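Here the complex is missing one protein chain, while the rest keep their positions.
Let's turn to chain A:
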């Protein structure tokens, strides 16, 4: 295959463009340069001579078409010497690119940046509405289920409970033991400077029971189970399974979302309890191994330091956090559109948003409990 060539000959007023060799995709790079030179050959009528042409494909045909259109104000150049087998291709390509495509306006620069900020602020209201809508839909589903208890999806609930509860136990225990240990180690390291070793137990006990235990567990559950809820519901939405459910007269909220959220609301307090206990145990291990404190002394100090109130404060928060995680995860799942990219985006949004909301909620609870003296 000889590379394509283009020769520019001037014949008085007329410009002759003589093409030869193969005008195919693999030579398109070189040919493009030749065609650009020919386009700039100046005014005057043109004639494109294709008699010496070897092979031609769509790329070649389009480049020939560019030569034909290069005449500018003088109208289109004529083609001579076209082989019969290429006539069809040339005429089809000649019909294309007549209308210039309207590019979608892409936003760049400072204006675009401002606009995108504005749009996200505007979107905040929408986010809130989605959350409240899902909360309302779940409330309606709960009322309906209470009216007809048999309509509750018990099998699905138990299955979800197994997935988000039981199977999460090992990783939650592992992480919380480490967290408890780390808090205790930091406590001993810094408190020792002013001889306050004993107060490490108070710190570990109160911090773990009131805040860290439930918060760490909620964040882990949001990342582990919230994301899987979003991805599951999202892919069901993509494959029209949710539409199918609706046409069969079943409410997707009642069938899919309620058992999932209920499972979370039941599982998270249990996990938070186990996590808090594991964190206290982690603290004990570090106090014994690193702080040189006897295990019995640790337990005795713990008994003095914490009261049932601290435990209550932590446990009361757990179901609310579960509700927030469940609602965010399910509503983000229902917002997935057709593409794989949208599924990924919505899953990310779900995790980020539920972790953020869990922390905000924790802050509100802190203010609330402080003001009622718990």
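The rule we apply is simple: a contact is a pair of C-beta atoms (placed from the backbone, for glycine too) under 8 Å apart; a residue touches a chain by one contact, two chains touch by 3 or more; residues count from 1.
The rule is simple: contacts and distances are computed from a predicted model.
I notice the complex is incomplete. Of the names "Aspartyl/glutamyl-tRNA(Asn/Gln) amidotransferase subunit B", "Iron ABC transporter ATP-binding protein", "DNA-directed DNA polymerase" or "Gcp-like domain-containing protein", which is the UniProt protein name for the chain that's not shown?
"Iron ABC transporter ATP-binding protein"
For the full complex, which residue in A:95, A:248 or A:372 touches the chain that was left out?
Of the candidates A:95, A:248 or A:372, A:95 is in touch with the missing chain.
Looking at the full complex, which residue from A:84, A:122 or A:341 touches the chain that isn't shown here?
Answer from the full complex: A:341 touches the omitted chain.
Would you indicate which residue among A:16, A:57, A:211 or A:362 is in contact with the undisplayed chain?
Per the contact definition at the top, the residue touching the missing chain is A:57.
Touching the left-out chain: which of A:26, A:78, A:246 or A:309?
A:26
Contact with the hidden chain only, please: which chain A residues?
Counting only chain A, the missing chain is touched by 24-26, 28-29, 32, 57-59, 62-63, 66, 85, 88-89, 92-93, 95-97, 99-104, 337-342.
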